[in-house]
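Removed: one protein chain of the complex. Kept in place: all other protein chains.
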Amino acid sequence: MSEKVLMKGNEALAEAAVIAGCRHYFAYPITPQNEIPAYMSRRMPEVGGTFLQAESELAAISMVLGAAAGGVRAMTSSSSPGISLKQEGISYIAGSELPCVLVNIMRGGPGLGAIAGAQGDYFQATRGGGNGDYRTIVLAPGSAQELADFTIEAFDLADEYRMPVMILADGYIGQMSEPVVLPKPSGKSFEKPWALTGAKGRKKNIICSMKLIPDTALEEHNLRLQEKYDLITEKVHRVDTYMTDDADWLVVAYGTSARIARKAVDRLRGEGIKAGLFRPLTLWPFPEKELFEVGSKVQKILTVEMSLGQMVEDVKLTMNGEVEVDFHGRAGGAVPALDDIIERINGYERENHTHVQAS
Amino acid sequence: MTEELIIAGFGGQGVLLTGKLLCVAAMRQGKQVSHIPSYGAEMRGGTANCSVVISDEEIASPVIEKPSIVIALNGPSVAKFEPRVRPGGLLIWNSSLVKNPPTRKDLVLVSLDATDLSLSEGTERAANMAAIGALLKLKPGIVSVDAVEAALDEVISARNRKHNPVNLRILHAGFEKTHKVDAA
Partner (left out) sequence: MSVKTIPMYKRPESLSDVRTHYCAGCGHGIIHKLIAEVLDELELREKTIVIAPVGCSVLIYNYLEVDGLEAAHGRAPAVATGIKRARPEMLVISYQGDGDLLAIGTGETVHAANRGEDISVIFVNNAIYGMTGGQLAPTTLVGQKTLTSPAGRNSADVGFPIRACEMLDTLEAPAYIERTSVHNPGAIRKTKKAIFKALKYQKEGRGYSFVEILSMCPTNWGVQPPEAADWVKSDMVPWYPLKKFRDRPADEDADKEKAS
């Protein structure tokens, strides 16, 4: 099926999960991601899969853990406060080295916040919101099409590295309908000799996060996880750059913020101002190498977020003082205004001219 | 060309469907489109609404601050969105239901008795079709009448497709009744 269809982001993601071979989906209702469970409740029976509306987020993520331990592709989705509840299970899944896909269609916080789209869960997603030393691969789609495409990749990454992979999108990306060409399955397959299929003709398999014996077992486990995370940091980083080759001013943004920033770059270019956009598609690992390469050639970086400053910390860590990093953010469901981004960069230009004249 | 539309009305007036219909039609004509239902802070105040962007270029945000076009199918929608239309923009309003007409001088204000046109075909649920007719007359560059007609079968569920001839008649009635206006 390669025809363009108008699809809601959430539904494009759900269908892509089915295409990726996901047959076990567990979730609890929360806005703005309710289209995913609604879609799955129709679709899973059609493909012989399991849709189960759990009694809580805690239960839903534990069901994912159980299904993943059985060696199948499992997924859950939620939105910010629900993802907070899932942190328990995410930590266990990371510690147990099980693959699964988690979807966070972000809304405004803290607490119950409001249902409008936001990007306030960047820290929670990229730092690991649960207990212990672990990481989660985080993918940041910016359209309904990318929600679908990244879902296919998320399942492959999860199986390849045996870890949870999170798709992190603001509510607007999930709620918006756009033309989508549904992706094809990747065709990759993964052996799962560790799965719990019964101790027949082999020793028993045990999947657990607790490591007691010997005394050094847990540290060894942590070091092995770290080796895996190091490998991922080396191999898994995706970016999208726009007009960055000759840019003086670089905007760094993801999701809806990046869509607006891209329009701002177009407008600024139309006025002869050399702006460019750097859009990380993986938030963990953060694409440091790529950003430094582009960022060290510009005069100033502006990070734009639908939060009051989270990803900007990664941008600053990456640039390490090499280039000044400025920030513009909106919160609580507000979307950065095109004119505000343009005005900010116009300001840099004016400042620059003043400096040039003064020197 | 980039048009940012907000379509607003009571729940049950087919607001979301109107947005989807325009999007699918424009998409089939090779345009970039986005559609997002009333959402978050937008949901307060007695209206259901959706935001539609149709453009020749890639679409930045699906969230519209200052629409270029508003279709208001009831009174609360006029009250809510008239102040937000950008200067020079278009406001199509349903004179069958709206008691307090819009007053801004810097907009193109077009009234249409959309619900009455719908009722004359025996239903009160298709005022949105009349409004689409008005929009197509006033802004032929967004999408063609043929494309909207073709999109109807794609967007309307099989169960309700039998109403499409009525929908089309109401759409054409809206189209015929609306006259081209000069910019504000």
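Every chain is named by a letter (A and B) in the order it is written, and numbering of its residues begins at 1.
FYI, a residue touches a chain if its C-beta (ideal position, glycine included) is under 8 Å from a C-beta of that chain, and two chains touch if they have at least 3 such contacts.
This one's a predicted model, so the numbers in the text were calculated from it and none came from an experiment.
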**Q.** Visible contact partners (per top-of-document touch definition) of the missing chain
**A.** A
Q | Listed residues A:19, A:74 or A:323, member touching the removed chain | A | A:74
Q) Who touches the missing chain here, A:89, A:108 or A:129? A) A:89
Q.
From the list A:196, A:218, A:273 or A:334, pick the residue that touches the absent chain.
A. A:196
Q) Contacts of chain A with the missing chain: which residues? A) 24, 26, 50, 52, 54-56, 58-60, 62-72, 74, 88-89, 92, 96, 196-201, 204-210, 212
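Everything below uses one rule, namely that only the chains that are shown with their structure count from here on.
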Q | Centre distance in Å when chain A and chain B are each reduced to the mean of their C-alpha atoms | A | 35
**Q.** Touching residues on chain B, where the partner in the complex is chain A
**A.** 20, 23-24, 27, 32-37, 39-42, 57-63, 65
Q) Where on chain A does chain B make contact in their complex? A) 4, 6, 32, 107-108, 114-117, 171-172, 175-179, 256, 259-260, 262-263, 266, 333, 335, 337-338
